[in-house]
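Just one protein chain is left out here, and the rest sit where they should.
Now for subunit A:
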Amino acid sequence: MVSKTEETQLNRLENQVDNGGGGAWEYLCLVRKLKVRRSEKVLKYGLSILNDLKKRSSLGSEEWTLYEQVAIAAMDCQSLDVAKDCIRLLRKAFPESKRVGRLEAMLLEAKGSWAEAEKAYSSFLEENPLDQVIHKRRVAMAKAQGNISGAIEWLNKYLEIFMADHDAWRELAEIYVSLQMYKQAVFCYEELILSQPTVPLHHLAYADVLYTLGGLENLQTAKKYYASVIDLTGGKNTRALFGINLCTSAIGQLAKGRNKEDKESLELQSLAATALEKDYKQRAPEKLSLLTTALKSLKVSS
C-alpha cells in the first residue's frame, strides 16, 4: 500500500535524482520497499551506481540486491544484454541459488522463448512444489502468451492452496473484469475485502463491479460500499461521491413505483452532491458548471 506521505517522498526523491542531486541509492531502496514499477529510472540510476566502482564497493553486500533489481528493470525495458550480464554476475557469485535460477527463467520469458521458460519453471516446481513465486510466474506467462483461460485455471489452482495471497486474488479479479465475468470478479473482491477490510480501494472496486452488474439488490449494495469508502477515506474520494449519486438515481429509476426509504436516499444524494461541488470549487473551478449540469440531470431522472 502506498500512503500519501510515501508517495510525496517518492516523488521528491525522483525529482531530486532527475535533476542531478544525489540520493539514487535511497530512491532505489524506496522503490524496492513500495514495490512500484519504475523500470526506466531504476535501470538508469541503478546502472550509474553499478558502473561506478567506488559506489559499488560502498554498497557492500547489498550490491547483489541491486543487481537483481536492475536485472528485472532491464528485462522490463527490453535491454536484454544488460539483464544477461547482471544475471551472469549473480550466477558467478551464487552458483547454487534458486533465486538466480528464477531470474534466468524470467529472462527466457522476456526473450519470448515460452517453451524453454515453461520447462525451467516445471523443473523448479518438481524440486519444490510449494514455491509461490514460481506458480505466479507461470500464471503471468500464460497471461503474456494470451492464454487467459489457462491463466485463470492456474491461478484458481494456486489459490486453492494459498488462499491468503491477496495479490493473487486481486489479479484474478482484474482478469475476470477484463473478460466481463463480473459475478466471479465480485467473489474475488469479496475475498479481498474480508482479508483487508480497512483498504478503501478494495471497497471501491467492489462497488464499481456491483454497479456494473446492475439489478436492484446489487445497486443497493453498491451504494452501501460507496458509502463505506467515504467513511474510510474521510470524504476525500471523489469517485465514491459520484458513485453514490449514480447509484441513487439508478435505484430511483428501477424502483419508480415503490416508495420505500425515499427521504434517506435523497438526503444522502444531496449531501454527496454538495460535497462534490465543494471539492470541484476548490480544485477545478472551471469545471464546476459541467458538474452542476450533470448532477441536475441525475436528480431529474430519479
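Basically, a residue touches a chain if its C-beta (ideal position, glycine included) is under 8 Å from a C-beta of that chain, and two chains touch if they have at least 3 such contacts; residues count from 1.
Methods note: contacts and distances are computed from a predicted model.
Of the candidates "GPI-anchor transamidase component GPAA1", "Membrane magnesium transporter-like", "Ribosomal RNA-processing protein 7 homolog A" or "AP complex subunit beta", the chain left out of this view carries the UniProt protein name "Membrane magnesium transporter-like". When the full complex is taken into account, the listed residue touching the unshown chain is A:C86, out of A:L13, A:I49, A:C86 or A:C188. If you put the hidden chain back, the residue from A:V199, A:L254, A:L271 or A:L291 that touches it is A:V199.
Note on the undisplayed chain: of the listed residues A:K4, A:K54 or A:K183, the one touching it is A:K4. Residues of subunit A in contact with the chain left out of this view: 1-5, 7, 34-37, 40, 43-44, 47, 50-51, 72, 75-79, 81-82, 85-86, 89, 106, 109-110, 112, 133, 136-137, 139-141, 143-145, 167, 170-171, 198-201, 232-234, 236.
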